[in-house]
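Some notes on the structure that comes next.
Note that this complex is displayed minus one protein chain, with the remaining chains in position.
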Amino acid sequence: MPAALADPTATLLVSCPDRRGIVATLAQVLHGHGANILEADQHTDRSAGVFFQRIHFDLAESRTDRLTLEGAISDVAQPLEMAWRIVYGDRLARLAIFVSKTNHCLYDLLLRHQAGDLRCEIPLIVSNHPDQAPVAEQFGIPYRVVPIAKETRAEQEARQLALLSEYRIDLAVLARYMQVLSGEFLDRFDRPVINIHHSFLPAFSGGRPYHQAYERGVKLIGATAHYATRDLDEGPIIAQDAIRASHRHSVADLVRKGRDVERTTLSRAVRCHLENRVLVHGNKTVVFE
Amino acid sequence: MPAALADPTATLLVSCPDRRGIVATLAQVLHGHGANILEADQHTDRSAGVFFQRIHFDLAESRTDRLTLEGAISDVAQPLEMAWRIVYGDRLARLAIFVSKTNHCLYDLLLRHQAGDLRCEIPLIVSNHPDQAPVAEQFGIPYRVVPIAKETRAEQEARQLALLSEYRIDLAVLARYMQVLSGEFLDRFDRPVINIHHSFLPAFSGGRPYHQAYERGVKLIGATAHYATRDLDEGPIIAQDAIRASHRHSVADLVRKGRDVERTTLSRAVRCHLENRVLVHGNKTVVFE
Amino acid sequence: MPAALADPTATLLVSCPDRRGIVATLAQVLHGHGANILEADQHTDRSAGVFFQRIHFDLAESRTDRLTLEGAISDVAQPLEMAWRIVYGDRLARLAIFVSKTNHCLYDLLLRHQAGDLRCEIPLIVSNHPDQAPVAEQFGIPYRVVPIAKETRAEQEARQLALLSEYRIDLAVLARYMQVLSGEFLDRFDRPVINIHHSFLPAFSGGRPYHQAYERGVKLIGATAHYATRDLDEGPIIAQDAIRASHRHSVADLVRKGRDVERTTLSRAVRCHLENRVLVHGNKTVVFE
Partner (left out) sequence: MPAALADPTATLLVSCPDRRGIVATLAQVLHGHGANILEADQHTDRSAGVFFQRIHFDLAESRTDRLTLEGAISDVAQPLEMAWRIVYGDRLARLAIFVSKTNHCLYDLLLRHQAGDLRCEIPLIVSNHPDQAPVAEQFGIPYRVVPIAKETRAEQEARQLALLSEYRIDLAVLARYMQVLSGEFLDRFDRPVINIHHSFLPAFSGGRPYHQAYERGVKLIGATAHYATRDLDEGPIIAQDAIRASHRHSVADLVRKGRDVERTTLSRAVRCHLENRVLVHGNKTVVFE
């Protein structure tokens, strides 16, 4: 997608204690530097007293350079105690997919990427099994197998981290990767990791959620895409969806039906993230969808 | 709905260990007694080895009486170790609604009943508050207030049971009734009680589920209609549904949005029950919807 | 809802040819008059080159009066060729419901209003039949019957217009009102009229849409809430929804199932309108939901 190189837009994400005048102040700074606001979304969490905003703007006719713009933002951010980051449209995020033996989420990401729906590069697929190597090859993406065994886990994670570093990965997506990443791994990677859990969390956290759902006799099954954190299945939720189930569905049927909701939920979360629509606050997300 | 008196149909619900020939045997018995099968649904739970069937049939041209028909069913049921019950269309179930202060589920049931969608009589509304008396009056239904206090709970439940008995109630529906019915109450009533829980169980069981959902930052909220059992929020699930939520929703918004999914989910479960479409097996249901 | 009287917020709706700097200009004007922006949504229709914005703001700490604020908006609007209107939170819209014989949409609007979900007054219900008078009475709302006959239509519409004028109605909602309002009526009323059509328009426009849907054998049925215009069923669409249907549904079943989607779709459109979230552009709407 070399067209990205010419993309003159940028996205500013901010959060700060709520007070009057923030919207006008930011609009003024951007306007003053020749930016044209294309899209703006804001949210105030009244119980927490926090203001969030996402501004997507065009810099094609900007009269200043990026450093000057960022300096100006920084100047207004400080007195507002504002956390902010800016992402430029000509910089594509580099995404690594982690996968185990099933490929429905993997294919969904790759096909959407191929169709131009996911604005990123996908330079790396990591797996603990060799099974999906042919799929990676079809799409021309390096596929690295890092087998996992309990006793050598630390060593394996070190190899994974080395790969992520080698390929300069910005975002890791666990596309039904059936291993738990350790807290040490998450700390050392220090970039977002998106996971898909195959249930409507917090229902059926932990292992074998479709078996749990079958046992409980639920009439809906769901999927949850969330940022991975040290607390398994407890990270900030980005997207969830659910579909009908009935007594007619065996565990195998739930697994089969669940694939559809897993893949669309994960891809939706990844797209939101790549379009810089997600802000994390505590254990929750603001998603400007 | 006096038209019911002339309804010549009946519904047979059976469950038994799975084996060959059950469908043919029952079809033969019904046909032999002049019944015309209008609708038949069956399900086999392969892991449990149990067969379920619902047969809705017309007796208008039947050549025998009900006792004879039931005797014939009983004869084939015994060797098959079959549990069965038959419900005749000219007998309307008598439903009591339990309600507290909110009326969205109450109205939904009453309006659907008025529109002819719920095949039953509703001779009684029970509440622990006087608030909804005017609604009951509009629909011409006796409204009995039984205030609940912790120290007099047993006594109050005795009053409720007396009302259910006096009005010959077949089914109690807890339409956002904010009190827990004791195990003793359920045992003594010994008829089905349908409850609506305002979350997607098993997520957020217990109190204040919308507060819990808000805290967890979920992106869907749901509702669960289930038979009430001694184990709170653990009874067999009849119907569930979910709708989208986002960071924009405060707890109050979730409560407001949730009303829609609560009322439609409860009414759907009640309609399925009244049309004899639900069979309970262990802690799960078979719903021939 | 006398609380409204104290509501210090206002909503500004604008549309104009797209150009740079509009967002910053409006934010600056509002900020300069002490308004605090609570919510802002914008949209650019690129094919038409038109910019739309909705800004909801708090005037509690405003240092100027409304006339001054409006004058300032007017000053920036003129050079931008901007159409704009401002709605103050302390002024509740007055809504009239038109109804015929069925009451599911009527009840849905009244119950949501009672629950505080629809921010308006409902001082009048107009019908061509006396059937729903008891419902109006329960909610304490005047109910006026204006029977319609082909030969006296002009006269009847004159009576309806007189009622709308007498009750100072801002918005008329056709809640399954089974008469077509003439172009003359719409011209003379000159305020928004929202209608619910019981199909997914443009499929099955005209009469008896559920019969048409049944004949075609569709697997979804829908509902469409739109502004009424001289061209029947062609007005700008505000909200649409659809639900599953199957071969099992007779026309009567479709009518029954359709009620749910009709009432929720109409109420959603009315709520969006009342919260000043809808801008009409040509035959389409921008809905900042």
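Think of it as A, B and C in the order they're written, each chain with its own count starting at 1.
By definition in this document, a contact is a pair of C-beta atoms (placed from the backbone, for glycine too) under 8 Å apart; a residue touches a chain by one contact, two chains touch by 3 or more.
This is a predicted model, so every value here is computed, not measured.
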| item | value |
| --- | --- |
| Listed residues C:7, C:70 or C:241, member touching the removed chain | C:241 |
| Chain C residues touching the omitted chain (full complex) | 43, 45-47, 200-204, 216-220, 222, 236-242, 246-248, 250, 283-287, 289 |
| Chain B residues touching the omitted chain (full complex) | 20-21, 23-25, 27-28, 30-31, 36-42, 44, 61 |
| Positions on chain A where the hidden chain makes contact | 103-104, 107, 111, 115, 117, 134, 138, 256, 259-260, 264 |
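We take it that only the chains that are shown with their structure count from here on.
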| item | value |
| --- | --- |
| Copies chain A and chain B touch via same or different residues, half shared test | same |
| Angular offset of chain A relative to chain C [C-alpha, multiple of 5 degrees] | 180 |
| Relative to chain A, chain with the most remote C-alpha centre | B |
| Distance between chain centroids, defined by C-alpha means - chain A, chain C (Å) | 37 |
| Distance between chain centroids, defined by C-alpha means - chain A, chain B (Å) | 42 |
